[in-house]
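Note that this complex is displayed minus one protein chain, with the remaining chains in position.
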Amino acid sequence: MTEPVLSVRGLTTSFRADAFSPWSTVVRDLSFDIGAGETLAIVGESGSGKSVTSLSVMRLLAERTSRIEGSAKLEGSELLALPEAKMRKVRGSAISMIFQEPMTSLNPMMTIGSQVAEVMRCHLGLSAAEAKAEAIRLFEKVRIPNAKDRYDTHPHKLSGGQRQRVMIAMALAARPKLLIADEPTTALDVTIQGQILDLIKDLQVETGMAVLFITHDMGVVAEVSDRTLVMLRGDKVEEGSTADIFARGKHPYTRALLSAVPRLGSMAGRLNPATFGLIDMTTGEATPERALPAAADAPPVLEVKNLCTRFEVRGGLFARVTGAVHAVEDVSFDLRPGETLSLVGESGCGKSTTGRSILRLTHPRAGDIRVDGAAMHALDGKALREARRAIQMVFQDPFASLNPRVSVGTAIAEPFIEQGLGTQAEAREKAGQLLERVGLSAKVMNRLPHEFSGGQRQRICIARALMLDPKIIVADESVSALDVSIKAQVCNLLMDLQESLGLSYLFISHDMAVVERVSHRVAVMYMGEIVEIGPRPAIFERPQHAYTQKLIAAVPVPDPARRVLRRKQDIEEIKSPFRPKDFQPPKREWREVGAGHFVQT
Amino acid sequence: MVAYVLRRIGSTILVMVLVSLLVFLLLRLAPGDPAAVLAGDNASAEQIATLRRLLGLDDPLPVQFLSWLWAVAQGNLGASLYSAEPVTLLMSQRAEATLSLALATLTVAVPLAIVMGVTAAHRAGTGTDRVLMLFAVAGFSLPAFVVGYLLVYLLAIQAGVLPVQGYQPIAEGIGGWAAHLVLPAITLGLIYTALIARITRATMLETLSEDFIRTARAKGLPMRRVLLVHALRNAGVPIVTVIGIGVALLIGGVVVTETVFNIPGVGRLVVDAIARRDYPVIQGVILVCSGIYVLLNLLTDLSYTLIDPRIRY
Partner (left out) sequence: MTLTASAPDAPSPAPATSALSQAWLFTRRHPTLVTGGAIISLMALAALAAPLFAGDPSTMNPAVRLRPPSAQAWLGTDHLGRDVFARVIYGARVSLMVGLLVALVAIGVGTVVGLVAGYFRMADAIVTRLMDGIMAIPAILLAIAMVALMGASVWILILAIVLPEIPRVVRLVRSVVLSVRDAPYVEAARAGGTRLRVILSRHILPSTVAPLIVQATYICAAAIIVESALSFLGAGVSPETPTWGSMIAQSRSHLARAPWTVFAPGFALALVVLSVNLLGDGLRDYLDPRTTRRA
């Protein structure tokens, strides 16, 4: 066998807070090889040490607070022993890297052209003119439209997908032998994600470089990697060919991870939502999935009619209104008791603004909102506060949604006391019951949020939302920030609560596979409008609108056997719903294609 | 862009009017009758009344304010009660000394402070960083009249290498002019350098932890380039801001430094005027100093657009 491009043996990385603190190990005795032209995926949840592994190989960790032991050889030569000056010559030339956050990974003050050109000037010794010509050629290669004109553009003028293309051009500039891609598509919308994955594959075939792909997303793993390495809390738990891992994963953690991954299409032919079947990650014990009942055939608890929310954009000498972002445009739907309606779409489509407008956290410009009969849109002050008892919200970021200085018991009890529903003692008793109900212990009431994990915090947020006995919960990307295994558990909790309490959910999400599991009905949003709405089986099995079809096709399938380079589609970005001041929204027509299934024409 | 500049100029004028109002009210609302103070201890009630009328002190306050503002807008800051000379003339006579001191300080302090701040941030946590930051916190803590006398005692009185006090106009020879400026400029520059160095370090540290710095390092760029091209420019806006805001410290420092070194500048003018209760001079100097401060901060605000391509209002 030929020598691997990168050979890592016994890699152990530790951190400490300062010179007086003890070391804590975050990657333990890790070994792996990557050959030329090969893609190895390191997959794991947060805290698994997968990103630290790549930063250790690149030696990009802060020297004073980190310690790297073991060996990492690039084509036989030891990287961990190189003096910093020589290591610098390896970075960006023999090994290059792309990162997760395209929005913050480019220098906002420099043109994208100069940021690519400086790599070649630094490593290949090209002149300014040569580097510029080469950079433009690279931009064309990564399919940035109008590459020549874009050379002098600053990053803030580009979309996330475009920026990630610039990052890739930069990484390829000095023709690396190894590309490390650290969650390169996690921050991107699903349709853009497909394009970027395709691009990396194409370039790998063309250049023969090795790729180390770091991700938490099993769908992406199945799509890109030849071999897969699974990490759990700093340890390698399993390594093998991707097909093997998916078909015959041995370690309970691998199987738990795979079972928790929502698979698009797994709900085909079923009418109602179903919980995730789970496998315990230490014992390997399986809990089967369970189907939920249909929504009650009763009058709706939430009626939204012709909702419009716009954000004014000001400009000019006297800061006049020059236009508006039409975040939500003429949106109407109903939600019945015990029903889950999902709002899906990509970033900027207005799904979150819709949820916030219904709770009046954002002021809608027009429209009727009736929550349990109360005209939410016409209320103010005390009446609005009281009306919100029937509709509560669970936010996306479990770390930001709890005040770090307030104990969880106080946080959960707060709405109950503030609404004057009972005494302090009653509030605490109820908070304790709810904590038990969401799978925590009533004893944790006096703890502060930082003592809980992300999944536990989200459970606390759910308990807080339940404190007022609401009929509706708006779940705004409530499981998106959670690790795969936690995500499935929290989804199951939400579904259990729905069944026992008869809750209705407005489930806002960009994750099509999760939506397919949890919803009774689905509304697809694009540029502030609902383009298609209907029962879940109809939307997923017979999508009518072109955008819905595209959205479903773009979702990576966590099954390496079904891998296809099927997205050779045009480079397209999501458009902005900014409109000039005198813009008249066109009148939309709807066509009913099936029972309760409407498509915008 | 043009709209932004015009808007900023508009709000600058608004702030200046507000400053004028504050300065005006400060002097008018002070206890005691200004006319009585002006007329002196031996003046008769009739003399004071005449003076009140002459000064327009019998008019309602808004009228007094507007007529004063109108005069100021035409460049008339009134005349000294002590020497009867126009305030603008008194100030222009003393401008050279003060401007020499301020500019000498600025040209040395700003580059020095930025080098110190960048070095400390790059070497954060090391001995170099600690020494630089100890120097900065000391510079921040030593009042001008302590440092000034220490320098005078050591370098002028004991070593005798520099003049003890006073100012020599540039027209009388550049060597003497510079020799007289060395100690005052060090005295004045210490706190300003310390302030900018501290902010530069803090902003650079923050910038150095940004994702794009990790990108630049992953590209294998030399550290010098990472620091000076990638990080420093991104840290530019806060640094430029503190250079502008620090001018207020500089103006306050000028007053003390000129007293310590007996330099006949605008700072001495105002200290003497306060001792003599020479209201028009006090008013005029405060107003002009505030104007310079506001103008410099307008310039720093406008320079943001040159530093940061994202700012296009």
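Going in written order, the chains are labelled A and B, and every chain counts its residues from 1.
One rule holds for everything that comes next: a residue touches a chain if its C-beta (ideal position, glycine included) is under 8 Å from a C-beta of that chain, and two chains touch if they have at least 3 such contacts.
In this text the structure is predicted, and so the values were computed from the model without any measurement.
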item	value
Touch with the omitted chain, as defined above, among A:Ser21, A:Ser127 or A:Asn146	A:Ser21
Per the touch definition above, residue among B:Ala124, B:Ala179 or B:Val237 touching the missing chain	B:Ala124
Touching the absent chain when the full complex is considered, from B:Gly56, B:Pro111 or B:Pro143	B:Pro143
Sole residue of A:Ala247, A:Leu271, A:Val321 or A:Leu361 that reaches the chain not shown, by the stated touch rule	A:Leu361
Omitted-chain contact residue, chosen from B:Gln47, B:Asn76, B:Gln93 or B:Thr259	B:Thr259
Missing-partner contacts on subunit B, residue numbers	11, 14-16, 18-19, 21-23, 26-27, 30-31, 124-125, 133, 137-138, 140-146, 149-150, 152-153, 157, 202, 205-206, 208-209, 245, 248, 251-252, 255-256, 259-260, 270-271, 274-275, 277, 282, 285-286, 289-290, 293-294, 297
Subunit A residues touching the omitted chain (full complex)	15-18, 20-24, 26, 44-52, 61-62, 65, 100-101, 182-183, 186, 216, 359, 361, 385-386, 388-389, 392-393, 395-397, 400-403, 405-406, 411, 414-415, 418-419, 450, 461, 464-465, 467-468, 480-481, 483
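One rule holds in what follows: only the chains that are shown with their structure count from here on.
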item	value
Cα-centroid distance, subunit A relative to subunit B, in whole angstrom	50
Residue ranges of subunit A touching subunit B (in the complex, touch as defined)	58, 60, 64, 88-93, 96-97, 99, 101, 104-110, 118-119, 122-123, 154, 156, 167, 170, 174, 315-317, 319
Subunit B to subunit A touching residues, read off their complex	3, 6-7, 125, 210-212, 214-223, 225, 229-230, 233-234, 236, 307-310, 313
